[in-house]
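Every protein chain except one is present and positioned as in the full complex.
Let's look at chain A:
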Amino acid sequence: MLKAIILIGGPMKGTRFRPLSLELPKPLFPVAGFPVIYHHIEACSKLSDLREIILIGFYQPNDALNKFISQSQVEFQVQIRYLQEYSGLGTAGGLYHFRDQIMTGGPEMFFVMNADVCGDFPLQDMLDSHRALPSSAICTVLATEATRQQSLTYGCIVENKDTHEILHYVEKPETFVSTTINCGIYLFTPEIFQPLEVAFKKNLEENYSFDYQVPSKEVIRLEQDVFLPMAATATLFVFHTSQFWSQIKSAGAAIYANRHYLAIYKRTHPERLTLNSEGKPKITGDVFIHPSAQVHPTAVLGPNVTIGRNVTVGEGVRVRESIILEGATLQDHCCILHSIIGWHSTVGFWTRVEGTPNDPNPNKPFAKLEIPSMFTEDGRLNPSITVIGSSVQVPSEVIILNSIVLPHKDLSGCYKNQIIL
């Protein structure tokens, strides 16, 4: 039997996702109508032998997470548990800490998936491929291609082209190593706990200082502390995918993921995409509208739009390449482009809310989403997706361009290229 582990991190992680992550843990942020980790869970649930999904992270117990877990259990008919780390233990620390829970029931193999990546994960193919590997194989790492320059911001893999054994692994190298990058999705056999134990104990020896003024770091990182020594020992292997994959670190990435997950629905869940029909809003491209949303028939939506639960879309509203979160109201004639409108916010009449996408360079094959820094060299805000936080009142007839608005703000005029606290 199989298990899947999703590493969901904690509130200290995912700060680039603020202000959206101020109200809701990032893994629960809805992309294409469903939380990020819902898509992970859905992918796992397709595996026939999957018996349990374990979420590991260091969020305090909260209603949103509990509710999500109980709903998902019912929907996917699989046991889902949240194991809370006592403090952030790193991408490998949690695995080692909860090794007994993970091994309960004697799983043959288990997936480990990062919650801050999204994609069309080929889990069954990874499984089949791993089963065909030599018996020394402990881990298969899902990998994809990137451009030479962008590869420097990921974990780079050097492999034996014939056997797909990983010969060398470097996390975020300074100089070019390889265009093959780590996707943050792994398949392990229980033997992984041996190198994990070695890394854990080595870390304790080096860092446990009994100094109450300098807290010990019990962080073990899978990439730097475990994979590096495992390279070239015939235990670590790579599985290539060219299907959609992206990190989801910023609001811009959420919009990008939104677009790709909506596109995947055409194949996997066509019933989730809205079609054009008489007396209904005009739809272009892929659009998801929650059944409880009220959308005026003269609105024009899409492409790549998600309308959340209980959203109200007024007369003559235009929404394109955007996510409208639960309870928001878009008043008549407003225009929302490349933006995220937060929970229960209101956008006034004729108002224009516009952001700038950070899409991958279309001229470069394998180009990944750009992650530009927040500010330019001369201190100005880099144009990016406009994010309206939760419970924000955006007045009528204004323009909000390339700006980020924190929650519970009543705006009073136009804003461009600003962060509004």
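Rule of thumb we're sticking to: a contact is a pair of C-beta atoms (placed from the backbone, for glycine too) under 8 Å apart; a residue touches a chain by one contact, two chains touch by 3 or more; residues count from 1.
Keep in mind that, in the parts below, contacts and distances are computed from a predicted model.
Visitor: Given the options "N-acyl-aromatic-L-amino acid amidohydrolase", "mannose-1-phosphate guanylyltransferase", "Proteasome subunit alpha type" or "Protein transport protein SEC23", which would UniProt use as the protein name of the unshown chain?
Guide: Answer from the UniProt record of the missing subunit chain: "mannose-1-phosphate guanylyltransferase".
Visitor: Just name the one of A:49, A:108, A:315 or A:410 that touches the chain not displayed here.
Guide: Result: among the candidates, A:315 touches the missing chain.
Visitor: Quick one: which of A:263, A:371 or A:399 touches the chain that's been left out?
Guide: Selected residue, touching the omitted chain: A:399.
Visitor: Taking the entire complex into account, which one of A:42, A:332 or A:370 touches the absent chain?
Guide: A:332
Visitor: What is the set of chain A residues that contact the non-displayed chain in the whole complex?
Guide: On the side of chain A, residues 300, 315-318, 320, 332-333, 335, 337, 349-350, 352, 354, 397, 399, 401, 416 touch the unshown chain.
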